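All protein chains but one are shown in place.
The first chain written gets the first letter, and so on, giving A, B and C; residue counts start at 1 in each chain.
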Amino acid sequence: MAHSKYEYVKAFEREDKLLPNTWIVVRVDGKGFHKFTKEHQFTKPNDITALQLMNHAAAAVMKEIDDLTLAYGQSDEYSFLFKRNTDYYSRREVKLASVIGSLFTAHYVLAWSRFFPDKPLTKPPAFDARAVPYPSIENVRDYFAWRQADCHINNLYNTSFWALVLKGGLTENVAMKRLSKTVAKDKNELLFSEFGINYNDEPEMFKKGSTLVKELKPFTKESRVPIKYADPKYPVVRDDGPDHVIQEITRQETVVTELHCSIIDEAFWNEYPQAVQ
Amino acid sequence: MAHSKYEYVKAFEREDKLLPNTWIVVRVDGKGFHKFTKEHQFTKPNDITALQLMNHAAAAVMKEIDDLTLAYGQSDEYSFLFKRNTDYYSRREVKLASVIGSLFTAHYVLAWSRFFPDKPLTKPPAFDARAVPYPSIENVRDYFAWRQADCHINNLYNTSFWALVLKGGLTENVAMKRLSKTVAKDKNELLFSEFGINYNDEPEMFKKGSTLVKELKPFTKESRVPIKYADPKYPVVRDDGPDHVIQEITRQETVVTELHCSIIDEAFWNEYPQAVQ
Amino acid sequence: MAHSKYEYVKAFEREDKLLPNTWIVVRVDGKGFHKFTKEHQFTKPNDITALQLMNHAAAAVMKEIDDLTLAYGQSDEYSFLFKRNTDYYSRREVKLASVIGSLFTAHYVLAWSRFFPDKPLTKPPAFDARAVPYPSIENVRDYFAWRQADCHINNLYNTSFWALVLKGGLTENVAMKRLSKTVAKDKNELLFSEFGINYNDEPEMFKKGSTLVKELKPFTKESRVPIKYADPKYPVVRDDGPDHVIQEITRQETVVTELHCSIIDEAFWNEYPQAVQ
Partner (left out) sequence: MAHSKYEYVKAFEREDKLLPNTWIVVRVDGKGFHKFTKEHQFTKPNDITALQLMNHAAAAVMKEIDDLTLAYGQSDEYSFLFKRNTDYYSRREVKLASVIGSLFTAHYVLAWSRFFPDKPLTKPPAFDARAVPYPSIENVRDYFAWRQADCHINNLYNTSFWALVLKGGLTENVAMKRLSKTVAKDKNELLFSEFGINYNDEPEMFKKGSTLVKELKPFTKESRVPIKYADPKYPVVRDDGPDHVIQEITRQETVVTELHCSIIDEAFWNEYPQAVQ
């Protein structure tokens, strides 16, 4: 409706459609969560409730946007995968990133008090967001493998680090030095020999992160079905009969399922082919 | 820390630094607020509380980001101006848009219950965001003039429209036809002759939108100043004296001021030269 | 070597790497060739010599740049296909477009007098260029099909148009009207019934354009091979014998082959699988 002589400034906006026929991944990541997690006293190295809140916000985003087929989260980040031919917001890069980032934030903040009833949100969190196109399924799988490998590497490190500090009584500096140059095997052994921790027994959500897929599930509900007496099935028209019957009908509904499995292994992609469309 | 063979996928990210030596404007705008405002029964055409909540969220963003010098909001949108030489997030377009969009959203959602204590947030709002560079001060001023002209045109229309519907009892369709092809003067007259409304007397916040500027304000606070008895001023060292005195000291602090004036007129820019740096 | 305080201006350049793992097509197209072909009196609608000059320039580009695997030309344009994983100029969009455009131009101008010995180049031609990434083989094939379909549609039209004008004596305006709303079948019939032209018998280069592929061809050359008398094969060291023998050796060399076939049909892609790598 609104037109004015100033409108020319809109032309300074850049067109930013992402390449067609590519899979778009949007990743959100907590802004300065080093500080945010401290201020809100998250459990170290993994705060189950905080991770569940992340999963909740991500699931809400998944439900709201039809074209999302897969999401993966760990630490303060979540990645969302669009199907290849999505035309959501005409594939505009900044729209996709900003809208998903904002929606995720809104659900995170709104649900905070439900997940942390005793912990007020003293300073609201923010998430940066980006949208990146990937041209092949292999690239898409490697993207998610990248994030899960990152989860694994960080979690093994953090589990060892905080064991040394919280259980072993080392200062953070000494713990850091102790771990420098160790490889995965060393850390596994350290955890077992010094703290009796079998890393394999750690919660899958910590080791593997969280994966959200969409599934069609049948559901049954009672429904009023009108009776049409002129039907061959009801040959006699009756004035005084009921005008409907109650029947159980079965429909499909899309549900978001949370998993904590390997998404590097082939098996996941075979089991959930709908995750990459 | 984390390195894996999958890391190559990061190279699919695009570098997106905005042109140096330009003023960057980030605008956020409510996603589908047509529906959101209905669901949450905002007053028509202007919900004062909702606008105040927008202003609150925007002021919080202004306070958090030093390099923002000006903000302007109306309806479901807010624009933020960075100073010309900002290096915030290295001027990365999607970072700027997504972080400001997310921060704004977080403050909006978090403060909702304070502004609307009796209205639960049934569905969280989202805001899209964009970042646009402007190369000259004239372009910057025209940008803000564009948004304020938009506010004026829409508000005059909406005020007339809802007067016809809510007070005049017209259907929305008839009201729309009634207003089609009218110019500003016609609407002013209609409001006055039919509803006794002098458009000039409408609240400035509705007609002009809200402008946020930063100002340095002196503030005075009491402060404990330690006494150093070895000072020439206190030549005698005394064991039993106080170790500090309470003094009033004056500092400068940055405050965000909310205005409802014309930002099209020269006067505003003369009065607040710090608004465009 | 050169550093000065002015060097900061280089930062205003935009990074423009094309998405990894995509096939890049560079297309050059004559700038204002409507005028250029008139000024240099090209035969209408197809100037064989001019098309051969285009093919010559394109073949030279193909030979110079290893990563090019396919080229297709028609009218005043030529398209070049890079292999998927090329890192030529780090996949920088403007570098790729400008260098190929410039190289093509240089060969076109340099070879002009050889192709048109009696026609001086009164005004040098220019070609615009662009570089476009395609994420799938199907997109790549459709790209080339697009250009060949364009060749077909235009050539059928132009052949009919110039037959009407040059042989039928119609004015250009009347010829245009005559052809408006005709479909391919109509034009074929018109050519045959009015001018005895069987469109199928037109030269393949006009109907299909020109396709350049690379092939490895064995070639044989005489080569001096030194004799090592200490070899087991030559057990007796002789002072007075020859120090080499002349032998025929066979090597592979890359040659550029020009074709005038359908590149829409499957057959081409089966015969030249190396055309899309």
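In the analysis below, a contact is a pair of C-beta atoms (placed from the backbone, for glycine too) under 8 Å apart; a residue touches a chain by one contact, two chains touch by 3 or more.
Here the structure is a predicted model, which is why all the values come from computation and not from measurement.
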item: Chain not shown, its touching partners among those shown; value: A, B, C
item: Hidden-chain contact residue, picked from the options C:20, C:45, C:73 or C:133; value: C:133
item: Residue of C:31, C:83 or C:119 in touch with the missing chain, whole complex considered; value: C:31
item: Chain not shown, touching residues in chain A; value: 8, 11-12, 14-15, 17, 19-21
item: Touch residues of chain C, complete complex, unshown partner; value: 1-4, 6-10, 12-14, 28, 31, 60, 93-95, 97-99, 101-110, 121, 124-134, 139, 142-143, 145-146, 149-150, 153-154, 157
item: Residues of chain B in contact with the chain not shown; value: 19-22, 133-136, 139
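Following the convention adopted for this analysis, only the chains that are shown with their structure count from here on.
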item: Chain-level touch network, classified as line, ring, star, complete or other; value: complete
item: Distance from the mean Cα position of chain C to that of chain A, given in whole angstrom; value: 48
item: Approximate Å spacing (C-alpha centroids) for the pair chain A, chain B; value: 30
item: Where chain A touches two or more other chains at once, by residue number; value: 133, 139
